[in-house]
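Shown next, in C-alpha cells, is the structure this report addresses.
All protein chains but one are shown in place.
Chain nomenclature is as follows: A, B and C, assigned in order of appearance, with residue numbering initiated at 1 for each chain independently.
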Amino acid sequence: MTSTISIQMDGNPAFARIPPWVKAKIRPIAVEKIQNVYDWVETECIPAERIYKKQLEGDRWKTPAIIHELRKKAKAQGLFNLFLPKHFVESPGLTNLEYSCCAEIMGRVYWAAQTMNCHAPETGNIELLAKYCTPEQKKRWLYPLMNGDMSSAYSMTEPDVASSDATQIGIRMEITDKEVIINGRKLYGNCQYNEEMQLFILMGCSDPKNPNAWNRHTTLVVPAKTAGLKQVRNLTIMGYDWAPEGHGEYMYENVRVPIENIILGPGRAFEIAQGRLGPGRIHHCMRLIGQAERAYELALVRCVEPRKKPRGKFIGDFDSNIERIADMRMTIDAMRQVVLNAADTMDLQGNKAGRYAIAQSKIMVPNALLKVIDEAMQIYGGQGLTQHTPLPELWTYARFVRVADGPDSAHRHQVGRDQMKTAKGFRERAEKYTERYKELCKKWNIEPEEFWGIV
Amino acid sequence: MTSTISIQMDGNPAFARIPPWVKAKIRPIAVEKIQNVYDWVETECIPAERIYKKQLEGDRWKTPAIIHELRKKAKAQGLFNLFLPKHFVESPGLTNLEYSCCAEIMGRVYWAAQTMNCHAPETGNIELLAKYCTPEQKKRWLYPLMNGDMSSAYSMTEPDVASSDATQIGIRMEITDKEVIINGRKLYGNCQYNEEMQLFILMGCSDPKNPNAWNRHTTLVVPAKTAGLKQVRNLTIMGYDWAPEGHGEYMYENVRVPIENIILGPGRAFEIAQGRLGPGRIHHCMRLIGQAERAYELALVRCVEPRKKPRGKFIGDFDSNIERIADMRMTIDAMRQVVLNAADTMDLQGNKAGRYAIAQSKIMVPNALLKVIDEAMQIYGGQGLTQHTPLPELWTYARFVRVADGPDSAHRHQVGRDQMKTAKGFRERAEKYTERYKELCKKWNIEPEEFWGIV
Amino acid sequence: MTSTISIQMDGNPAFARIPPWVKAKIRPIAVEKIQNVYDWVETECIPAERIYKKQLEGDRWKTPAIIHELRKKAKAQGLFNLFLPKHFVESPGLTNLEYSCCAEIMGRVYWAAQTMNCHAPETGNIELLAKYCTPEQKKRWLYPLMNGDMSSAYSMTEPDVASSDATQIGIRMEITDKEVIINGRKLYGNCQYNEEMQLFILMGCSDPKNPNAWNRHTTLVVPAKTAGLKQVRNLTIMGYDWAPEGHGEYMYENVRVPIENIILGPGRAFEIAQGRLGPGRIHHCMRLIGQAERAYELALVRCVEPRKKPRGKFIGDFDSNIERIADMRMTIDAMRQVVLNAADTMDLQGNKAGRYAIAQSKIMVPNALLKVIDEAMQIYGGQGLTQHTPLPELWTYARFVRVADGPDSAHRHQVGRDQMKTAKGFRERAEKYTERYKELCKKWNIEPEEFWGIV
Partner (left out) sequence: MTSTISIQMDGNPAFARIPPWVKAKIRPIAVEKIQNVYDWVETECIPAERIYKKQLEGDRWKTPAIIHELRKKAKAQGLFNLFLPKHFVESPGLTNLEYSCCAEIMGRVYWAAQTMNCHAPETGNIELLAKYCTPEQKKRWLYPLMNGDMSSAYSMTEPDVASSDATQIGIRMEITDKEVIINGRKLYGNCQYNEEMQLFILMGCSDPKNPNAWNRHTTLVVPAKTAGLKQVRNLTIMGYDWAPEGHGEYMYENVRVPIENIILGPGRAFEIAQGRLGPGRIHHCMRLIGQAERAYELALVRCVEPRKKPRGKFIGDFDSNIERIADMRMTIDAMRQVVLNAADTMDLQGNKAGRYAIAQSKIMVPNALLKVIDEAMQIYGGQGLTQHTPLPELWTYARFVRVADGPDSAHRHQVGRDQMKTAKGFRERAEKYTERYKELCKKWNIEPEEFWGIV
C-alpha cells in the first residue's frame, strides 16, 4: 500500500474544496482515506452511473450486480464503514470532521456511499446497534450489517399521527413474557421487495398509559418477512421509486417477535432515539454538498459546450450566467463551512453540544443547495430536467432531505424556542445599559432622555 | 340545454377566484361554459385521478380507457376545443379572457384539459393548422385533431444547437420536386410509442445558405411511423415518464414526405412560428394557476387534519402556517391578475401587442407558483412528496414550464433588451428636467447646484 | 379648457403604464385629469425637487415657499382633492380606479401629492371627516382642510401597547359634561413644529370598563397647541426627519377639548376606524408604484450613462443588468395589477368586499417594490445611495409603508386566519371526491385503494 507521506494536498483535486482550517486538522490516515474515496468515486462510480441504471431496468427490486461487485472490492480496499466515529471499537478511526470530507465525495453519485457501506439508513442503524446492543444482539445484526451481508430499515414515521412529535408514535407493541405482538401502520423504512433488506428497527408504543410520555416507547428489531407484516406499496418520492431500496409503506397485523429483539429494554426508545441524533443527522448534509458540487460541475461543463451557443456566445459567456456561477460557488462553500463546523463541534465537544450546529445544517443546507441544483438545471436548459443528466435525481434527493427526519419548520421551531429562552438575559443586559447610561449622563452633564421604544 | 340566465356567479365556487373586472366582462355563453367546465372537473376528473393511474399501470403507452370515455362525453356536451379564439371559424366562440377562466379550472387535474381536447401541444397545433393550412390540409389534419380522432406532436428543439435561438435549428430538409428528405435529430415532441400520436409538425432547415436567416426554415407535417423516423427513447422529466403521451427523442434518417405536407410554403417557418406565439403561450400559465389552487386546497385540507397535531395543535393553528397560507393565497391571486391581463390584452389589442404581457406571464407565473406548490408539499410533510397526493406531479409540471419554450432567462433577456431601448428616451427626459430646474432656479433666485451623479 | 376628446391615450406617456382593461374603463373626465396630473408632475414637480430641498435648508419645519405656490396653482387648475371617491358630495368625481392612475403619477415625487392636496394623512382624514362629521364640524375642519388652508394629523399608535391590536389603545379620555380630559402618550402623527399643522384626529380610550372591547374608544379632534399637549421630539424614519411634516412623539397631560370635538359620538371610534380602512389604505400603494417607476427610469438612465463604462461596456450592455431590468419591469407591472384590482373591487363591490384585495396590496406591494428600488440603487453604484439621486428617499418611504398601519405580518395574519376558515369546506369537498372515487371504482371494476395521507 502506498505510504500516506506521498500524498500532497495542494493542487490535488481530492482536497480542492477542503478549507485550510480543516486541512490543518486531518491526520495522515484520513488524508489517505480521502484520496482513496476520491479515486474510487471518480473511477468506479461516476463512469458506472448508466451501467447501474441499465442493470436495474430488468428487475427494479434487485440490487444491481455492479453494486455487489463494487461493495466486495471497496471492502477489500478498506473503504467500508468509514462513517463510524472513532470512539467505537468497530470504527475504522476517522473523526467526524475527517469523515465529512469523505462523505462529500461520496455524495457525487447517490449510490456511491452504498458501495462503501456508508449509506442511510445503514449508518444510523449501525451506530445505534453498536451503541445499544448486547454482544449477542451485535452478533445477529450489527456484524452482518457491517460486513455488508444484509441491509436494514429504520421505521418510525406513521400515517396516523404527527410523527415529527415522536411522543405521538402509536404503533401498538404488546409485550408478553416471551414475545412482542405488534399492530399498526408505518410509512417509510426501506422496501422489503428487495431480498437483502432483512430487518426493521422499529419504534412503537408499548406502555401507552405510562405517566411519563418519554417512557412509553420501545425499540426492537423485526426480521423482514415475519408473518403478519405486509408491505402495502412502495412510496415514490417526487415520482422516483428509488429502487432497489425504495420507501415502503407497511401494515402490521399481529406481528410477533421474541423479546430478545428488544433493544436496551422496554420503554427506552427515547434514550435510543436521542443517541441516534448525532453524526447520522449530518451525513445527509455532507453528501448533499457533494451532490451540489456535481451539479455545479455539470453546469460549468454546459457553459463551454460548443454546440450550445445562443446568439453566438457560449452559455458561459453571458455575464448573467457568470454571476449565477459565482453565486452557486459561494453558496456551496458557505454551506460546507456550516456542516464542517457541526462535525468539528461534535468531535471537540460531543454530540449533545453539537445539537444546534446539527440542526443548523439540517435546515440550511438542503434549502440552499436545492437552489444551486435548480440553477444548474436551468443553465442546462430542457435537457437538464431529463435523464440525460443526473440533475433531477440530485434535486429530488435534496428535496427529500427537507422532510426526512421531520420537516425543516419543526427543526426551525426547536432552534427558535431555544433561542427565545435567551431573551430574558439580553433584556437584563439592556437594563444595565440604561443604568450605565444614566451614570454617564451625570458625568457628561447631560439630561437623560427617555426613549419609549426600548427598556 | 339549460338557460344561462339561471347561473349566479356570486357565492358560486366555479367563479370564486375570478376578479370583479373579469366577471364584468364574461358573457352569458362563457358563464355557462365556465360552470360546465367546473362541474366536469369536479365530478369527472378529480375523483378519477386514481382510476387513471390504475389503468396506466398495465400498459404505460396506451391512453387509458377512462380518457377515451371522458373525451367522448365531453365532446357530446360541447366542451371540446374551447381554447380556439373566437376569430376562427372553427371556434366555439370564447375570448381569450373567457377561456382563461376555463383553463384555470382544467389545470386542477393535469389530464383534465385532454378530456376537453384543450391540452398542449394540441392547442398550439390546432391553432397553427387552422391559421395556415389549405382546405385540403385542414381536412387531413385539422379536423381529425379537432374531432379528437388522433393526436399530434410539435417538434422543434434539437440536441445539437441552442434551440432557444430558433435560427440555429439545423435538421436538414432537402426539398425536391415531389418530396422532402429529412435527416437529423430532435428532442421532445410527444411519444410515438402511443398509437394515437399520428403526426409531427416539424420545423427544419431547408435552405441553409439563404442570406436571410429568417427564410431558411420550413415547417411540414411528418406522419408518425414514416420509414426512417426512429424514436430513440422517451425522455423523463424530473423522473416522470409523463406516459402515455411522453416526450420523445427522435432520429431522422432519410425520412421522406410529399411536398404537399409543407405548411404555408418552403422557407416560411418563422412566419408560422411567429403566429404560434399567441394564446398558446399562456395556456400553460392559466392551467398552472389552477394547479396552484389545487395545491393550496390540499395544504388547507392538511391544516385541519385531525390525525396530524404536532404538540397538540392543528397544523393550521401554528401562526407560521397561517402566514404561509396567506402568502400562498396572495401569490396565486397576483399571478392570476398577470395572466388574465395578458389574455385580455390579446383580446383588446391583438397577439402582437400582447407580446410583453405573455412573456411576463411565462416568466413570472411558473417561478412564483413553484414556491406555492413547494410550500404546500412542506406543509403536508413527508407524505406531500409521495404518490399519496398529486403535489409532486403539480410541482414537476410547473418546473417543466420554466424550460418549455426556452428557459425563462431567454425570455427575460428579450424583455430586458426591449426595455433597454427605452433608456434613451428617459435620458432625454432627464435632460429636460435639468433645463427646467435651471429656469426654476432663476425664478426662485437659487444658484443651480451641480450633482455629479445624474444628467 | 381643452376638450377631453382630443386626448389620445395610445403612445401617450401619461397612459403608457395603464393596462388595457383599465384604459377601457376610464371616462373622458378621468382621461383629462390623468393627463393634467402627468403634465403637472413632469413640469412642476420633478424639475423642482432640488428647489424644494434648498428652500428647506434654512428652516426645516417651515413648508417651503414653492409648495405654497404650487398648491395655489394646482387648486386653480382643478387638481385639488382628486382622491375623494365619487360618492361624496365634495368629490371631484373620480372612481377609485381612475384616481389610482393619478396617484401613481403623483408618486413620482414624494411631495407631488401634497401640491394637489392628495397626501397622507390628509386623504384619510378628509375622507373620515366627510363621512362622519356634522355640518358644523365640517365647517370647522373639513372645508379648511379641503381648501388647503391648514393641515392635520392622525394619532393612533402608542408606545405603551401593541397598537396593531387597536383595542389596546390606552390614552385616557375622561368625558365630562362639557369637555374631554386627555392623558397619555402617542407616537407618530405629523409634527406640530410646523405651523400649518393645526389639528390632531385622536383615538383614545374613554370607557375602559365597557364589556364590549369595541365600544371603549372615542375619536375626537384636538387643536394643535392646546395646553398640556407637548411634542417630545420628532421621530426620524431610517434617519430621515421627513421635514417639514415629520412624525411627532407626543405627551398629553390634562389636555382639555370641548365635547363638540367628539366625532360621531363617544365609544364609536371603531366604527370610524372601520370606515377609514377603505381607499386610503391603498393610496400609499398606488404612489409606491409611481416611486418604483421613477427608480426604474433612473436605473435605465444610468444604463446608458456614457461616463460609466466598466470594462468598456455600458452598464446596460451587461446581460446580468438586462435581466435585472426585465425583472424590475415585470415586478412593477404585476404589483400595479394587484393595486388596480383592489381599487376596481372597491368601485364595483364596495370597500368591505375589497378588504382582502386591499390587504393583499398593503402586504405585497411595498415588499416587492423595495427590491426594485434597491436594485436600482445597486445599478447606480455608490452614488445611488447618496443625495445625488432621489433613490434613498424612495426606498425609505417604501420601507416605512411596511410598518405604517401595522407591520405586514399583522395583515398577513389576518388574511391567513380568514383563509383558514375555508379549510373545512375544502375538506368536505375532498371527502366527496373519495365517495365519487369509490363509485367510479365500481364502474371500472377496480379495487379502491386506501391512501393514508389524504381524506
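Just so we're on the same page, a contact is a pair of C-beta atoms (placed from the backbone, for glycine too) under 8 Å apart; a residue touches a chain by one contact, two chains touch by 3 or more.
Predicted model only: the values in this text are computed from it and were never measured.
Contact with the chain that does not appear here is found for just one residue of A:29, A:213 or A:348, A:348.
When the full complex is taken into account, the listed residue touching the unshown chain is A:383, out of A:115, A:291, A:383 or A:396.
Only one residue in the set A:76, A:89, A:227 or A:423 touches the chain that does not appear here, and it is A:423. By the touch criterion stated above, the residues of chain B touching the omitted chain are 159-160, 185, 187, 249, 318-320, 322-323, 452-453. Residues of chain A in touch with the missing chain: 19-21, 24-25, 42-43, 46-51, 54-55, 65-66, 297-298, 300-301, 303-305, 316, 319, 321-327, 329-330, 333-335, 337-338, 341, 344-345, 348-349, 360, 363-364, 380, 383-384, 386-389, 409, 412-413, 415-417, 419-420, 422-424, 426-427, 429-430, 432-437, 439-441, 444, 446, 449, 451-455. Residues 157, 159-165, 168, 187-188, 235-240, 247, 307-311, 315, 320, 377-378, 381-388, 392-393, 395-396, 399-400, 402-404, 407-410, 413 are the ones on chain C that touch the missing chain.
Keep this in mind: only the chains that are shown with their structure count from here on.
Across the assembly, the chain pair joined by the most C-beta contact pairs is B-C.
Averaged C-alpha coordinates give centres for chain A and chain B that are 38 Å from one another. Between chain A and chain C, the centres computed from C-alpha atoms are 48 Å apart. Of all residues in chain A, those touching 2 or more other chains are 159-160, 187, 320, listed in ascending order.
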